[in-house]
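I am attaching a structure below and will ask some questions about it afterwards.
One protein chain is absent from this view; the other protein chains keep their places.
To keep things simple, chains are lettered A and B as they appear, and every chain counts its residues starting from 1.
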Amino acid sequence: MRIRSTGAALFAGVALIVSACSSGATTAPSVAAPTTASVAPSTAPSTAPSVAATPAPSSALKIGVVTDIGSLNDKNFNEYTYKGAVAGATDIGAATPGSVVPKSSTEYAQDIKSFTDQHYDVIVTVGFNLTHDTIGAAKANPNTWFIGVDQAPCVDPTGADDTKFACKGDAKTLLPKYISITYQEDQAGYLAGMVAASVSKSGTIAAIGGTSLCAPCIRYIQGFALGAQSINSSISVKTAYVTGDFSTKAFGDPVYGKQYATSFIAQNKPDVIFQVAGATGNGILDAACSAKIYGIGVDVDQFLSYPNADTCIVTSAEKHLTNSVEATIKTIGAATAVGGPQLFNASNDGIGISDFHDKTSLISADLTTKLATALAAMKAGSLVTCPATGCGVYSK
Amino acid sequence: MTSTPASASFDPAAVSAPALEMRGITKRYPGVVANDRIDLVVRPGEIHALLGENGAGKSTLMNILYGLARPDEGQILLDGAEVKISGPADAISRGISMVHQHFMLVPVLTVAENILLGAETMANPVFLDRVEARRRIRELGARFGFEMDPDAKVATLSVGWQQRVEILKALYRQARILVLDEPTAVLTPQETEEIFAVLKRLAAEGHSIIFISHKLYEVLEIADRITVIRRGRVVGSRTPAETNEGDLAEMMVGREVQLTIDRGESHPGKSVLEVRGLHVADDRASEIVRGIDLQVRTGEILGIAGVAGNGQDELVEALVGLRRPTAGQIQLGGRDVAGHTPRQMNEAGVAYVPADRHRFGLVLPFSIADNVVLTSYYRVPFTHGPIRDEGEIESAAEQAIAAYDIRTPSATARAATLSGGNQQKLVVAREFSRELALLVLDQPTRGLDVGSIEFIHRQVLAKRDAGTAILLVSAELDEILELSDRIAVMYRGQLVATVDGRSADKYEIGLLMATGGRERTAELAEAAAADSGVTP
Partner (left out) sequence: MTAARPDQEASRRRSLGRRVWSAIGLPLVAIVLAMLVGAVVIIASELLVGGGQLNWGKPLEAYGALFQGAFGGTDAVVQTAVSTAPLLLAALGVGFGFKSGLFNIGAQGQYLTGALGAVAVGVALAGAPGIVAVPLSVLAGVAVGALWGFIPGFLKATRGAHEVVTTIMLNYVAISLLAALVAGPLNTPKSISPVTHDVGNAALPVFIGSNGHIGILIAVAMVAVVWFVLYRTTFGFEVRAVGVNPDAARYAGMRPRLLTMLTMTICGGLSGLAGAGDLLGVSHQMTSSFSTTVGFDSIAVALLGRSNPVGILFGAILFGAMRAGAPLMQIQASIPAELIDVIQGTVLFFLVATPVILRGFQTGLDTTQITRSYGEASH
């Protein structure tokens, strides 16, 4: 689940302007090399060792990317996904991927079709909003690979999008070349929780989700709590959800987010706050900065995507969009790819936390070690980052 | 009459060299020759009238003189030396000034400030020398026979005095050649007399004056020489002694024109319009019509004279339904129609020729046909259900074009492409060609040339004789006098006197218009009451 996506497109216009202003020459270290380098030294070979064995990196595959509304340089889903596609193409020796940025939600299908019409072999679509049209295109073009980032298709027995969410069909067999990428949010949340507990002085930290109906949000927060407790078992983790439904307040209302977080902070007095609420969460980060406490971003490196809150962002719980897309393309290039849902987590370098930027001095050597250990344990599958029962389920 | 070059009729008596000579001026616009080899000679101290219908080429010629247009051919000589005038600023610096009909004054500034505007660079480029300016304005005024207060706000001055400010502005800039564009159009007879006196003194001092007009008697009264232009050509140049009104009109129009129409006796019948105690507010909600009583009978024309802005517009708008009266009655054929909508008034037989045809009269971007049916488009035969009958509309338009001699290539031409006279004929055609009870005319010939005026006046009289009740409002006293069977003078929202149209004295009415006749109101009212059915 891509948390930013829901409702956030309402602010696409603003985002476009912001990104237009903030694009330019900014380097994005988190993309070029995983920001968590210190935490997750890129020793870990990727999921598919066979890829590395590709003899001559040359491929005739044509790769295209259809982003969500906004711009290609949004320091967010569009940009990091595209960079992943570029990296993947370079790895397998394919031509630089083409990209199409839709102007409105009625254009998704057409934009995907532009690539299939041009006989592209691999089409990457970015974000939940494109799920419906990616399913349609995958069904219509069974010989084309589709990579749907942050998409969890729900299909009926014919392989068509099931808008009633009965999900009777098996996407993996019905759409064998549709790879839908999801992420294990609780692992990223766990690492963020460790950082939060370690920089907290008061012993009270907090996490705010967009809506209690959003399972990925809950997983982020559950991981966050466990991670914090691993550092300080007596830490108090206050959690809250902005709303209990999918209204704009959940992910699309930064003004309300700031308002909500301001009173939440006043009441609960945390000194670190983790936002899992998209654009609403940007308001939460603003509130954290105003209250002079630390904030932790979500999904992408928000120090880069939301510079407004740079004064207080310590790190962000990150989905490694670039890595995951790159790795997936490599599997296609190596002809080892398998359709269906593909989970990205620590073991395939699919999650992590962002660079600390100007907050590096807050991070003790001890914490750095602990983070590296935790990550290694996650890769090994020996670290529990989500409750055994009720993972992703809201409970009061 | 065939065109003869003006140069053939030089005044042999004139000995001095011309102050201005325009030789063989030709100006072509796409598809039309606006000025065709025009020669014009203006001597120092001469008042030279330029006479011609609208579109004859007077404006183009003056634009060329003032540097607003470049001639395609021809020369301009000032004091015998050829000059090229690059623009208005250049013209002014060469001593040519223009007084437009619509004054170019800033109302909130004083006389001195207005005169200094644009002239400030001449004396001192940095500071305005107000003391010196005031002194010179007083001095110039005194020299030409009027006492101008340099510190008066222009807004507080009457139209006649504003015009004097314009003239002073020109004189202040040391104009030697003064172009006046229809200077008397907005003046009362008294004011006209006064301005003429000023112009004569200017001429006596050696200034040359070009006087644009189409009022024949005025031209004969003031000008030393009259040049008539028709279709871009000079058709003749005369001294007043050599010519008369009929001759000039014929030169202007190209055919014989009947200047004063014999309007015949009126035969008033029963009362059509009765207004009682009418009060109307203007757009700023201040009462501008303050208790008017009047009556118009079938077959008669009631003229309402008055200086513009005394409530005539609001009175008329109330009568045609455009403005809701604040109090009083408007009875049409015995029925109270005060506050009815324009359409109700229209259907009750009220027709209206507005003073501002571009505002209420026409939809300029629309075709002639659409304008012909502007008030009847919704009725059979022009529409069936919601759908227009283009054929019927066009044939109605063709009829109107033929009946009212509207000069246009076709009924589908846009009203905006018509000349002013033809636009007005279009309005008249629409308003006159239906069942009429009451005709409300507000300055029906404003800005028109003699040919069109004659035509419209004839139509109005024909309607009167056919038994229509007519209310005529005009600031042009000549028009009121020419058409009205009875004349009421409107002053500050009230009718101050009503007199018989035939025996009316122009100067007396002019005085009433200007002052409301305070000292003589009672006397006149008695006289009016005696010879008309209207209660004053």
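One rule holds for everything that comes next: a residue touches a chain if its C-beta (ideal position, glycine included) is under 8 Å from a C-beta of that chain, and two chains touch if they have at least 3 such contacts.
From a predicted model like this one, the values you see are computed outputs, not experimental measurements.
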- Residue of B:95, B:141 or B:447 touching the missing chain in the full complex: B:447
- Task: Write down which of B:17, B:155 or B:416 is the residue touching the left-out chain.
- Result: B:416
- Note on the structure: Of the candidates A:248, A:290 or A:308, the residue in contact with the absent chain is A:248
- Query: Residue-wise, where is chain A in contact with the chain that is not depicted?
  - Reply: 1, 5-10, 12, 64, 69, 71-72, 96, 98-107, 109-111, 113-115, 117-118, 128-129, 132, 152, 154, 161, 163-165, 214-216, 245-248, 250, 252
- On chain B, what residues meet the omitted chain? 29-34, 53-56, 58-60, 63, 68-70, 100-102, 181-182, 212, 230-232, 253-254, 320, 322, 341-343, 346, 352, 354, 359-366, 370, 374-375, 377-378, 383, 386-388, 390, 407-409, 413-414, 416-422, 446-449, 451-452
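Rule of thumb we're sticking to: only the chains that are shown with their structure count from here on.
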- Message: So the centre of each chain is just the mean of its C-alpha atoms; given that, what is the distance between chain A and chain B in Å?
- Response: 78
